[in-house]
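Below is one structure. I have some questions about it.
The complex appears here minus one protein chain, its other protein chains still in place.
Now for subunit A:
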Amino acid sequence: MSSEDVLNPKHMPHDPEKATLEGKNKFIGFWFFLGGETVLFASLFGTYLALNGSTQGENTPEHLFGLELVFIMTMLLLTSSLTSVYAMYHMKNQDFKKMQIWLGITVVLGLGFLGMEIYEFYHYIHHYEFTFRSSAFGSAFYTLVGFHGGHVLFGLCWIVSLMLRNQKRGLNLYNAPKFYIASLYWHFIDVVWVFIFTVVYLMGKVG
């Protein structure tokens, strides 16, 4: 049996992402990677918490942040996590078209989030002259939130390239793990944002 036949069985198993050894490796390897990413963001959060009071007397978190925009961003990203779950649900039911549609919706929501974040940064820089270099708080804020934004951007490029690459050939046991770990990555980004929303924005407003 050639690799092609193995990867395109007549009856797809229920968990196509874990049906091959490569898939299993990717699955568990990616979970480990997310463990490392957790330490990465924990370090950034620690740095932020150490420096969020170092505002040099101007542009404090309370003064800067507007919860309305951040609330909409949070809703967009949380919803995009849900839509990526739908996509994976359809992957397990071998409905490739519906999976692509839901992934597409995920990407649109993610783009909306990213656009608003860019607007937010633009706003801070031009209306408040609050930059990466203005204070230690500025450095810590843009680094933490920017690292998250960078992850969102990378995730979007990743999902889009997977969708385009596999558009014609559909689902098989070779690309199913790829779709699955991309969705895991997307959930992780979402979870990190929940912490950013709480620690940076809510605590910034209340504290």
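Keep in mind that, in the parts below, a contact is a pair of C-beta atoms (placed from the backbone, for glycine too) under 8 Å apart; a residue touches a chain by one contact, two chains touch by 3 or more; residues count from 1.
Criterion: contacts and distances are computed from a predicted model.
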| said: Missing chain, UniProt name, options "Sugar ABC transporter ATP-binding protein", "Cytochrome c oxidase subunit 1", "Phenylacetate-CoA oxygenase subunit PaaI" or "3-isopropylmalate dehydratase large subunit": which is it? | reply: "Cytochrome c oxidase subunit 1"
| Selected residue (touches chain absent from view) among A:28, A:75 or A:203 | A:28
| remark: In the whole complex, of A:54, A:93 or A:167, the residue touching the missing chain would be A:54
| remark: Interface residues of subunit A toward the undisplayed chain are 3-4, 7, 21, 24-25, 28-29, 32-33, 35-37, 39-40, 43-44, 46-47, 50-51, 53-56, 132-140, 143, 158, 161-162, 165, 174, 178
